[in-house]
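With one protein chain held back, the other chains of the complex are shown just where they sit.
Showing subunit A:
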Amino acid sequence: MSATDTQAGANSLRSGPDGRGRFGIFGGRFVAETLMPLLLELDAAYRAAQADPEFQRELDFYLKDYVGRPSPLWLARRMTEQLGGAKIYMKREELNHTGSHKLNNVMGQILLARRMGRTRIVAETGAGQHGVATATVCALFGMKCAIYMGATDVERQKPNVFRMRLLGAEVIPVTAGAGTLKDAMNEAMRDWVTNVHDTYFLVGTVAGPHPYPQMVRDFQSVIGVETREQIMAAEGRLPDAIVAAIGGGSNAMGIFHPFLDDLEVKLIGVEAAGCGLDSGRTAASIERGKPGVLHGNRTYLLQDEDGQITEAHSISAGLDYPGVGPEHSWLSDIGRAEYVGATDQEALDAFQLCTRTEGIIPALESAHAIAYAAKLAPTMGKDQIIVVNISGRGDKDIFTVAEHLGVKL
């Protein structure tokens, strides 16, 4: 990816956000005044980095030799045969160092933080994938690192907590609220407000105040840029559909963005429906939420009539968030992308399907995307193509899956 890949003409769907950091009515910068000057500084620093070929060269170097890019695009033959419909390709982000797409963004932001002279990194994490990626680059560059993680998630993602600590990060369990990603985000913001002088807030998804949704999207767009080249090489044409899981939505935004202007490519985001879209225990912010303001941006949020944010539920800690990136909210409203749900059970089934047919153990997050692709493929012709983003590997989830399968490890 180069910085120019993410820039487009004014009539392009890829030109957002506007000068105020908005995608339509979504996005913006709803933060305490203490943070506003920091966000303006970050915006300026990011623009300068984008315009500096040296920054891109440095990022490309680390993406290739440290992250392990490009990641392969794999034709899932056995799954395709079993489902009996469209050809399913898998974008293998789980093969990145640290096991997920998270490192693409984290590598970009840590290089930016270094340029800005920051010495301490603070981050929030749900499943721990972003936390592990952040702790990894902090180890690589010798930066201090504090990771906020909901106490519930600390419990259900023990291996990742141990990894972060091995990498030298301080993992701070957050007991407020339900002890999940939303609460970790609040706590990370409090830390940042307190330590603005030396601390960089390394946001893990395409949410938060401007310029984070744009910046994270740009760094993740490497997924879509590669996918485009790879599918052209393999099939000589673009895919009919791209399917990706959505929590905050960074892996989805990364693979969608380079295709936004290719209207013949259907873009499908799969939210975590939890126990069912209408069960009251869901994390499907676009499908069951309303526009509102949380964590610095306006976006679809799970909330009650009085504007209080409600707890999300998903079997996957990485999707267990009551909001979504503002660009997704906009893409949904204008109808460019379609948002659907997959339940906990559907994700568990897809987890096993992928593992048994392809020998790839996907993250529970990614299993939501696979679940929908498995529903979609049989409805399509054998000459059609679906690309599923396998955003992460499932090693971290085997304990959760075992428990649901009634297996004691």
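Convention: contacts are C-beta pairs under 8 Å (C-beta built on N, C-alpha and C of every residue); 3 or more make two chains touch, one makes a residue touch a chain; residues count from 1.
Rule of thumb we're sticking to: contacts and distances are computed from a predicted model.
Chemist: Among "Tryptophan synthase alpha chain", "Cbb3-type cytochrome c oxidase subunit", "PTS system ascorbate-specific IIB component" or "Prokaryotic ubiquitin-like protein Pup", find the name that the UniProt record gives to the complex chain excluded from display.
Modeler: Hidden chain identified via UniProt as "Tryptophan synthase alpha chain".
Chemist: Considering the complete complex, identify which of A:13, A:31 or A:49 is in touch with the unshown chain.
Modeler: If we include the chain that is not displayed, A:31 is the one touching it.
Chemist: Touching the hidden chain in the full complex, which residues of subunit A are there? Just list them.
Modeler: The missing chain touches subunit A at positions 20, 28-38, 176-177, 182, 185-186, 189-190, 193-197, 290, 292-296, 301, 303, 305-310.
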